[in-house]
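A protein chain is absent from this complex, but the other protein chains hold their places.
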Amino acid sequence: MNSGMSRLLGALMGLLVLGLAWELLSHVVTAKGSYDEPLVPGWGYLFGNSLLRMSDYWGGGFGVLAPSEGGPRTYAAALLALGEASLISFERVAGGMVFGVLGGIGLGLLVASSDAARRLIAPTVHIVRMTPFLAMIPLFNLWFGASTFGIILFVAYGVAVIMFIGTINAVRNVPKVYLDRAATVGASRARVFRHVILPAIFPEIRASFLLSFGLSWSLVVAGELLGAQSGLGVIVTYALQFAYTGRVMIVAFLFIIYAGLSFALFEAVSRKIIEWHPQVEKNTAAAPVRWRPGSDISPTSEITR
Amino acid sequence: MTFRSTGGPPDPELPRFRMRAGNGPPKGLGMQQKLVDALYTVAGIALFFAVWWIAASQLPRSRLVTPLEAGRDLWTNFFYSPRLGVFGLGKVGYGSLLLYTLSNVFIGLVTGGAIGILIGIASARLKLLRIFVDPVVLVLGTVPILVAAPLFLLWFGVVPFTQVLLVALYSAVMMVLFSQRAAQNVNPVYERWAMTFGAGTGARMRHILIPGTVPEIIGGLRITLASAWGLEVFAEILGAPSGIGQAIKALTNLSNVPGLLACVVIVAVTAIVTDILLVVLMRRVAIWA
Partner (left out) sequence: MNPGEPILSVRDIRVGFVRADGTPVLALDGVSLDVSSGEFVCILGRSGHGKTTLLNVVAGLLNAQRGEVRVMHLPVTGPGTDRGVIFQQDAVFPWMRVLDNVAFGLRVRNVSRQERLRIAREHLTLVGLLPVARAWPRELSGGMRARVAIAAVFANNPPILLADEPFGALDYVTRRQVQAVLRDLWRRTGKTVLFVTHDVDEAMMLGTRVIVVSNGRIAEDRAIELPMPRSDDDVATPAGLALKHLLLHHMGLE
């Protein structure tokens, strides 16, 4: 079994264990909070009660009636409500990622090309990076509003900082010998950029990118929790007002699933692009093929004396 | 534009010398180099404030104010801020609120971090523990910490424990990851060599594994600390009896931009200072690294 599969299995097992522990806990802690909601709702309650009552957030449409207009609480309505909210949150994650990555890498490459620029900007970058992102949310809310636009901007800001720093480091870490080699064969700046710099920095940029995935989901969650009007996070805000622990749990699970899935998906897709990297494990049980000295490849087989 | 790189193994004949295609040796020589570095730092900081100032002069007061104004607000409200008293925070200023935030971060980081480090190092060596720890950490290591914030608030209420628990949980998870990696990165040849001298497991732990992982663990602590600040402030904004986060929340409701900026500045400054302290600690504890 290769490592990718075993990691997946491990993750599933971990989820199972945590799920069981949760259920156990719900039977131990039977206290109830306000509005008769158990503090630790078990799985039965979560699916029977909390999920069903998510339909409260459905505004009607697609032939499914909204409870607020007198319709029944149905799973269909609940799933539609959650789906709609998820899409909004997802849109924010995607938007923030796109702008953040493009902006971060673009600016990073620009600054990396000039030693003076990099050193001059360094203190600003340090200050910006050490200012906790989450503490900036109210400021962004004030500036751009707590709408999709504002949240996308905020996420883009956070992602851009990560990608910028990652890009600068990646360029600095390009082994000098590759640049020297390109110079000795007469490569133009454009060629050096395209054939040496870009491929050489790709693995490190990919690592920053994967980091940004987790960050952007976190920033969307945080942004929505602090005053948004739509999205998954706002369901939590509503639920908090009534101490509906179950609904908070469901949204929490959804966030975990979304973040994990998008991360795993991208990791798998981008892995193929860096198959050349010495440290990328191939998904086979055997180690990467190494041509052994002494096999067909004799160094002097073709040279005549 | 030319790309400069400093990567690659150092050439023994060219100590600390950066080769540039087509240019001569660097203008600096030792002392001169240090002076240039210092100048760049000063210029860079000046640039930051200059950009802030220019932006503030171009934008309305409802969006941004100058660094001087933010500084003034910070100064006048540090020990006592009448504004904040309205929000049920009592007779406080930014200073005392900051202290609350700082102590929560510290307690959470230290307790959670200690647990994480122990579990991390142990699980790197004990396969059985590893099998158990890895999946849990993998799941908990993504978004969940933030969604736990409102949950903890529901369970434990508006008390310091809620925030400390959040920070501690996050610190524990992060430090497990960092410590595992640190322990794995200790070259096994050191322990093997020690075994040839007759060193037992305990001795090897004490003299090789623990000292060997210190630099990387402190590095992990720095990263965790930086995020912990944000987590604590966030948790406070959600609901807390005190803390800079509460000040931020209050000032946002008042749409008080100078105050907001002052709070962000003070958080940033404290985060930078604590980071520097960790670096100093690292230099003292791991001079050899």
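Read from first to last, the chains carry the letters A and B; within each, the first residue is number 1.
One rule holds in what follows: a residue touches a chain if its C-beta (ideal position, glycine included) is under 8 Å from a C-beta of that chain, and two chains touch if they have at least 3 such contacts.
Small disclaimer: the values here were computed from a predicted structure and weren't measured.
*Asks:* For a quick check of understanding: of A:Ala200, A:Leu215 or A:Ala228, which residue touches the chain that isn't displayed?
*Replies:* A:Ala200
*Asks:* Check the options A:Ala116, A:Val177 or A:Leu261 and report the residue that touches the missing chain.
*Replies:* A:Val177
*Asks:* Give me the chain A residues in contact with the hidden chain, please.
*Replies:* Counting over the whole complex, chain A touches the hidden chain at residues 175, 177-178, 180-188, 191, 195-196, 199-200, 202, 275-278, 288-293, 296-303, 305.
Here is the rule we go by: only the chains that are shown with their structure count from here on.
*Asks:* Quick check: in the complex, which residue numbers of chain B touch chain A?
*Replies:* Residues 1-8, 19, 21, 37, 40-41, 43-45, 47-48, 51, 63, 131, 134-136, 138-139, 142-151, 153-155, 226-227, 229-231, 233-234, 237-238, 244-245, 248-249, 251-252, 255, 257, 260-261, 263-264, 267-268, 271-272, 275.
*Asks:* Quick check on the complex: what are the chain A residues that touch chain B?
*Replies:* 7, 10-15, 17-18, 33, 39, 112-115, 119-124, 126-127, 129-139, 141-143, 171-177, 179-180, 183, 189, 192-193, 197, 214, 217-218, 221-222, 225-226, 236, 239-240, 243, 245, 248-249, 251-252, 255-256, 259-260, 263
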